[in-house]
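Structure provided below as structure tokens; questions to follow.
A single protein chain has been omitted; all remaining protein chains appear in their positions.
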Amino acid sequence: MLKRIATQIRKWFPAPEVSAHCDGPCGVYDPASARIYAEAVFSMTKKILELDPKAGDHKTANTLSRYIAIKEEQAQKTKEDLLVLWTDYFKPVHLEKYPDLHDTFWKAAKLCSACKVEVSLEHATELLETVEKIHGMFWATKERDVAWVKAS
Amino acid sequence: MLKRIATQIRKWFPAPEVSAHCDGPCGVYDPASARIYAEAVFSMTKKILELDPKAGDHKTANTLSRYIAIKEEQAQKTKEDLLVLWTDYFKPVHLEKYPDLHDTFWKAAKLCSACKVEVSLEHATELLETVEKIHGMFWATKERDVAWVKAS
Amino acid sequence: MLKRIATQIRKWFPAPEVSAHCDGPCGVYDPASARIYAEAVFSMTKKILELDPKAGDHKTANTLSRYIAIKEEQAQKTKEDLLVLWTDYFKPVHLEKYPDLHDTFWKAAKLCSACKVEVSLEHATELLETVEKIHGMFWATKERDVAWVKAS
Amino acid sequence: MLKRIATQIRKWFPAPEVSAHCDGPCGVYDPASARIYAEAVFSMTKKILELDPKAGDHKTANTLSRYIAIKEEQAQKTKEDLLVLWTDYFKPVHLEKYPDLHDTFWKAAKLCSACKVEVSLEHATELLETVEKIHGMFWATKERDVAWVKAS
Amino acid sequence: MLKRIATQIRKWFPAPEVSAHCDGPCGVYDPASARIYAEAVFSMTKKILELDPKAGDHKTANTLSRYIAIKEEQAQKTKEDLLVLWTDYFKPVHLEKYPDLHDTFWKAAKLCSACKVEVSLEHATELLETVEKIHGMFWATKERDVAWVKAS
Partner (left out) sequence: MLKRIATQIRKWFPAPEVSAHCDGPCGVYDPASARIYAEAVFSMTKKILELDPKAGDHKTANTLSRYIAIKEEQAQKTKEDLLVLWTDYFKPVHLEKYPDLHDTFWKAAKLCSACKVEVSLEHATELLETVEKIHGMFWATKERDVAWVKAS
């Protein structure tokens, strides 16, 4: 079934597969940027939970509002960066290797949305784990062994 | 196989499916904005091909450079708007109905990139056809019969 | 009086009127995008009013802050899209047909601002009605009969 | 006629006029930012005309493409900043004083578009003159005498 | 010591100094835009402090959230505009004249961040004073006497 899809897509994009129709500068894809954003989502979620939404002072209102906005922005950027990998880096040849490619990214994107909608350490943790999984898949396609190093 | 994926995703997102984890304001999703952007991609592609890149005057250089930039921007917005539908509107329940959901959007996103990379009326036409297909899928999930009306 | 203004503007822009100085790709203007944004403004206003600003928990603070930001963004986009129609699509020849063109758009833009400043279902409703009016004016200039279809 | 329009608008926005429905922080409107952008449009237009579009080397192609993009961006920002004044600062009470308020801004916005579409020193000069006229109208409404100082 | 640094930088950028490597269109730099943004930061800080974060109604929640977001945005734009002056306008020759150039801008940028993090009239005032100082330094390098005129 997935083979048929891959075959069909290859028919749509008959050019040499791995480098075909790449949107940005080939070779400079790197899941590290999505990882940095996802770390910020986690950090902001944690810091929001440490604030008291009942405090009722200007300082807390300011911090709470800013942290929610930063969480939103960073979750959006995580999503955008992951989707660049999905839409531009990954090619039909990779789909054969990773039959769950589409679902991995769909789940990852939905996790980004969940991290906006909620203030959930559990989902922020899952998001980081998903980015780590994608990091592994990505570097495996390049046959490179790149360590998963977090900033925080 | 796809059923298994759907089951798994439903496990990840156990909340009531159709309204769960929606990123924006539910009910205001509309493929019309992607259609408008895709029409602009087509229009710009056509207008670029009508220009003479050898002309060598300031006027043509200005117009050519602007039209390429507008094509780029509109193709990017088409992609973003389509991916919002894929990541936020469509839910596991829809995947069961449309087993080619993921591939439709992957192809659509890759077509957006192709329309940036190339000056191709053929790919711009395919992009519009893909958006029309998505328009049909989208409104069918809402059991509404919305006409496909182009601006140009 | 308005005729004099139109005459003067025609003097400033002597090129063939309907297609002159158009900013973007002619023919791809469509008030549908402003309509989608205005629907989101309405939806967000409604959802904000359904929240309890006294709740004092992280979940409500997060949702309230996000919805206000989305309302702001969508109202701004409604304004930008309407002003593109006013500044780029509408030409002196249309001003003769619609002497209240300027005031319609001025009022519409001020309604967008009002929808940011307030949490007002009344103004959000008026904004949608104004966009519908503009939809009518716009398609009439193209002698096309396009239905007003809302997403929600 | 214009009185009737003003009366009607006052009916729509019955709140105290000068401060009503202001979008941003009242009192910090300043046409200086539009002036700076318009100066950049003029400067970029001049520099584009000094380049040889037939040169055919990487350096010229790079500079030409960048300058066209900067001109586009600065003309867009001029337009946005002027429209903020029109939609948010100016109120019905000002329309009575300046019956050509709407046309002044419509013309100004169309000039911004013309400066994108063309490489025209004449239109770039007219744009600066229009911004100077708006500078005069703006400060007159505040009964302040602010000098017109250009950066270049 | 600072002379040595200047000499070294001149070695890195051997082109004619004052016009070398300028990022945008030379001659259109103007600290007025940073001043307008810094005024908005001050105004928003003041207006936030006038609101009651305990009010618990939709109107106050909306206004508070918007003002915090506008303060954030304006402080960010102040920072960006100041850093354009530091990175693109100021050249090694200016560093000799103003040995505290780097620290002035570092302090200014950190003040922008402080104005985001806090709701502090004191820091907002300091930011305006710093922008005024930079205004003085900037116009002195051009041997022009430009008055410091605030919008509010």
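General remarks:
By written order: A, B, C, D and E. Residues from 1 in each chain.
As a working rule, contacts are C-beta pairs under 8 Å (C-beta built on N, C-alpha and C of every residue); 3 or more make two chains touch, one makes a residue touch a chain.
None of the values given here were measured: they were computed from a predicted structure.
Taking every chain of the complex into account, the chain not shown here touches A, B, D, E.
In the full complex, chain D contacts the hidden chain through residues 56-63, 65-66, 69.
Although one chain is not drawn, its touching partners on chain A can still be listed: residues 24-30, 32-33, 36, 39-40, 43-44, 47, 70, 146-147, 149, 151-152. Annotation for chain E: contacts to the undisplayed chain at residues 1-2, 5, 8-9, 12-13, 21-23, 79, 83, 86-88, 100, 102-103, 106-107, 109-110, 112-114, 116-117.
As a convention for this text, only the chains that are shown with their structure count from here on.
For the pair chain A and chain E, the distance between C-alpha centroids works out to 34 Å. Note on chain placement: the centre of chain A and the centre of chain B lie 20 Å apart, centres being C-alpha means. Within chain D, the positions touching two or more other chains are listed as 116-117. Contacting chain pairs (ordered by label): A-B, A-C, A-E, B-C, B-D, C-D, C-E, D-E.
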